[in-house]
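Note that one protein chain is taken out, while the other chains of the complex remain in position.
Per-chain numbering from 1; labels A, B and C assigned in written order.
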Amino acid sequence: MRILEPDGSFAPTPEAEPLREIVEALDESALEQMYRDMAVTRAFDQQATMLQRQGQLALWPPSLGQEAAQVGSARAARSQDTIFPSYREHAVARVRGVDPVSILALMRSATHGGWDPTDPKNGNTRLYTLVLGTQVPHATGFAMGLNFDGRTGSGDAEKDEAVVVYYGDGAASEGDVHEAMVFAASYSTPELFFLQNNQWAISVPVATQAAGPLANRSAGYGIPTLRIDGNDVLASYAASRMYLDEARAGGGPRAIEAVTYRMGAHTTSDDPTKYRTKAEEESWARRDPIARMRAFLENRGAGSEFFADVDQEGEALAADVRTRIAEWPDPDPASMFAHVYSEPHALMEQQAAWLAEYEASFEGGAA
Amino acid sequence: MRILEPDGSFAPTPEAEPLREIVEALDESALEQMYRDMAVTRAFDQQATMLQRQGQLALWPPSLGQEAAQVGSARAARSQDTIFPSYREHAVARVRGVDPVSILALMRSATHGGWDPTDPKNGNTRLYTLVLGTQVPHATGFAMGLNFDGRTGSGDAEKDEAVVVYYGDGAASEGDVHEAMVFAASYSTPELFFLQNNQWAISVPVATQAAGPLANRSAGYGIPTLRIDGNDVLASYAASRMYLDEARAGGGPRAIEAVTYRMGAHTTSDDPTKYRTKAEEESWARRDPIARMRAFLENRGAGSEFFADVDQEGEALAADVRTRIAEWPDPDPASMFAHVYSEPHALMEQQAAWLAEYEASFEGGAA
Amino acid sequence: MTFETMPFARAMNAGLRRAMEENPRVMLMGEDIGKLGGVFRVTEHLQRDFGENRVLDTPLAEAGIVGSAIGLAMAGFRPVVEIQFDGFVFPAFDQITTQLAKLTNRHEGTISMPVVIRIPYGGHIGAIEHHQESPEAYFAHTPGLRVVSPSTPNDAYWMIQDAIASDDPVIFMEPKSRYWQKGEVDTDHRAAPLHASRVIRGGSDITLVGHGAMVSVLLQAASIAEGEGISCEVIDVRSLSPIDYDPIIDSVRSTGRMVWAQEAPGATSVGGEIASTVAERAFYSLEAPVMRVSGYDVPFPPAKLESFYLPDADRVLEAVDRALAF
Partner (left out) sequence: MTFETMPFARAMNAGLRRAMEENPRVMLMGEDIGKLGGVFRVTEHLQRDFGENRVLDTPLAEAGIVGSAIGLAMAGFRPVVEIQFDGFVFPAFDQITTQLAKLTNRHEGTISMPVVIRIPYGGHIGAIEHHQESPEAYFAHTPGLRVVSPSTPNDAYWMIQDAIASDDPVIFMEPKSRYWQKGEVDTDHRAAPLHASRVIRGGSDITLVGHGAMVSVLLQAASIAEGEGISCEVIDVRSLSPIDYDPIIDSVRSTGRMVWAQEAPGATSVGGEIASTVAERAFYSLEAPVMRVSGYDVPFPPAKLESFYLPDADRVLEAVDRALAF
């Protein structure tokens, strides 16, 4: 399913026809916002890669190339929706309100979290999850809770809540994803399974994970599934919007396979030349999601001031996070013990006290 | 897909047409053998339930009602094939050559195994597995090994090996089953996934495990799947035969969902009146797989001597296992330590020696 | 005061019922816990009385159960999960160790994880493989979890309520062989705190410590020993993470000797933790090493051998003799 051709021309494929209305309801500023989201996130992402090279981060997993899949789905989610990301959804997090520097702090390994998902300013964005697939049953359980609490399914799209969960083509092989789909189908959850098939799980091609389209798998559970051009932000938006609204209306879970490409390395520790060809990378470079949306907007008459403004926002964000992450304080050693439990715990108190005393013994030169 | 109507009349459904040839190749003695397998297993099974009531067994999971699914698939497997059962495949085990008393020994908890799957007399039947779904990736790995060793895919059906793995509608929800299918599709294994959907996982109906037919799930991995009447031994035989031969010829994995019914309790510890209706049980009693095959054979002219002979074989087997299990020796305490490792292990030697000495200290009254 | 005599499983059921009555966010999840009331009938009638949204017969997938319980906790529920038997908790192990145990920490305290995982555990019921194990060590080693085990109906009744009231994940180990054992339940007065260990029999020569089904074995050993003129103090440790050491150390300081008993295999287990900590904290009081009695380092054997595998009063007394002879 595609709405924009790689060259930016508006040419919905036949399967996209039912979604035309959703796309046509987008006004110029909404369309421009999606471009802005993608381009600014890319500037941030490239800055982050540089920061890792400079030793500011332990590691960086770029979102490069996946901006359309992410921004479309994130803009499709309504403010009351809850997002369960994996670890590469930088565009999603930013769109939902998470301060991007928090993601840097996480990848600096200055924190295991980064933001407070219960603080409304973070747009109900749950934390990144590093153990592949584990967030998927969490999303399903959360969505079950929406059902039990009657926070969904009333028919009022402005209020009914739904859940979006992100995972990758590699993670799709994990048993947790399967069990989450079993539960979702069984409890008819208001939930969108959003799979970014970026062709690679580190060095392993998607062909190793699946003989046919991954979309067939979710369909096998009775979960209606669309396979979309994941580099088309409008396709991602429209499909996500439709499915999320169906799910929130009580229709049960939905799934999207967004076919996209990890244009960069898996992370800054990775060297893709070991396992994939330049030709493949170049062929996908021609399908760059940002160039596509830019061409579309240009065709519609967006001017160079707009693009210059976006570039400037990107640079400003990059500069801002660069400064802030360089000043990022190391956590207090005592924080190791602070939140292991919510309630008092004898060992935590003992060990925190021991460490404090031990550290103090070095001050003033005594060992 | 069905070949025999519940009343025993031969009436292949349209999907069964391609399998007609396989069925028609069966001569009278092969058909009678299938009936015999089912009926004798049922006699054994009912004896086992009684033995449990008499305190001879810790527990008994009856195969009652599932004989057609089991016998058809077991007879379809060729002698060189390897079988990975779950824990209710008594008919399969018997057909493959496992001495039924071994199953009783397992359910007596006198052993965790019961037979030696590497002894040819057991027809390559692997041990029962109690942790649901865990045997499924074992089967896939074994089948991968057949590929690597060139023991399959040559085109010679008499020699090429394949694998059958059994699991239930409840177990199908476990992540292991999903991961096994991912691997099977990826490595194109010569493997038949044989799902007995007996409608219940203890007290939980299959509707809780799946919104639609379970057959759709395996299909979602690109694994060709048939949904068959599991109470029709000819359907089970023909579908399994075709799929196994396709798999052994290099066609990759295949799956069958055999729709059947657990006519009895989950195990002798269970009380189905708590969760299902008499009406449901009665409706399935009318689809009893053994009655169906009996009617079919009677229509073809099988005489009462044949059925009497089968009944007698059943009674003889029941009497035989009753005697042998009552005399079953308790295992030697030292056996606890004997096979934890294949190679010498310091703790095993120490602890076995300690126990022997400790036990000896009670002999002669000294404590 | 309201005393009622009831079996352990009924006390569990009453405790669950009371927790559900007092807090509408409490919900139960598991395999066969609804219509059937659980294979041990611990949740009997709770689905009938609280409905299908509060007592869930889930699909058969333990990682899915614990994973969705985590999501439900994020949505403000207090899920109580039943694992059908000890040997079937392992498919959920990843969700328990990498998620449930760590989520509060990962969130830097902005959320809590009030999930209880009930595990019927241990031997003595003559069952087949995977149905008689004692996996507590895996959880006691995992930071972020709390691990407790009641040994009496009264503790069962109160500890399950305290576990549900805790904002932290609690692994709740139920000694399944005691489900049918009757005892008095005082429904008016809370039992000792969830993580308190308790001296349940006074004595002066040696301290016997254990949890769950071992507690009655220790009491039995103590009364046999009494006949031989040996006075045993018995402690029910009740909580395996954290462990309340003070009553144990106090006791050992006075008796100078200790025996620990558990059903689980000995290697790298709770026994080693307790023995080494007691050795550290009561070094000068110990007149003999802490003796550990445990299952052997083998898979739980076929039930026909369980009487050889499981520590009984004789095995405990053998260790008592060794400690006294030291």
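Here is the rule we go by: a contact is a pair of C-beta atoms (placed from the backbone, for glycine too) under 8 Å apart; a residue touches a chain by one contact, two chains touch by 3 or more.
This is a predicted model, so every value here is computed, not measured.
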Indicate each shown chain that the hidden chain touches within the full complex.
A, B, C
By the document's definition of touch, the residue of C:91, C:120 or C:210 touching the omitted chain is C:91
Sort through A:86, A:102, A:188 or A:208 and give me the one touching the missing partner chain.
A:208
Across B:109, B:125, B:186 or B:267, the one contacting the chain not displayed is B:186
Determine and list the chain B residues touching the chain excluded from the picture.
111-113, 116-119, 126-127, 131, 134, 136-146, 148-149, 175-176, 179-180, 182-183, 186, 335, 338-343, 345-347
Can you name the residues of chain A that touch the chain not displayed here?
58-59, 106-112, 130-133, 170-171, 173-176, 201-204, 208-209, 269, 271, 274-275, 330-331, 333, 335-337, 340, 347-348, 351, 355, 358-359, 362, 367
May I ask you to list the residues on chain C that touch the chain which is not drawn?
87, 90-91, 93-94, 97-98, 101-102, 105-106, 129-130, 137-138, 140-141, 143-144, 240-241, 264-265, 267-277, 279-280, 283, 288-292, 296-299, 326
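We adopt the following convention: only the chains that are shown with their structure count from here on.
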What chain is the most remote from chain C, judged by the mean position of CA atoms in each chain?
A
Find the geometric centre of each of chain A and chain B from their Cα atoms only, then give the gap between the two centres in Å, rounded to an integer.
44
Centroid spacing, where centroids are CA-atom means, of chain A and chain C in whole angstrom:
40
Contacts with 2+ other chains: residues of chain C:
58-59, 61, 63-64, 91
Please set out, as single numbers or ranges, the residues of chain A touching at least two other chains.
175-176, 179, 182, 186
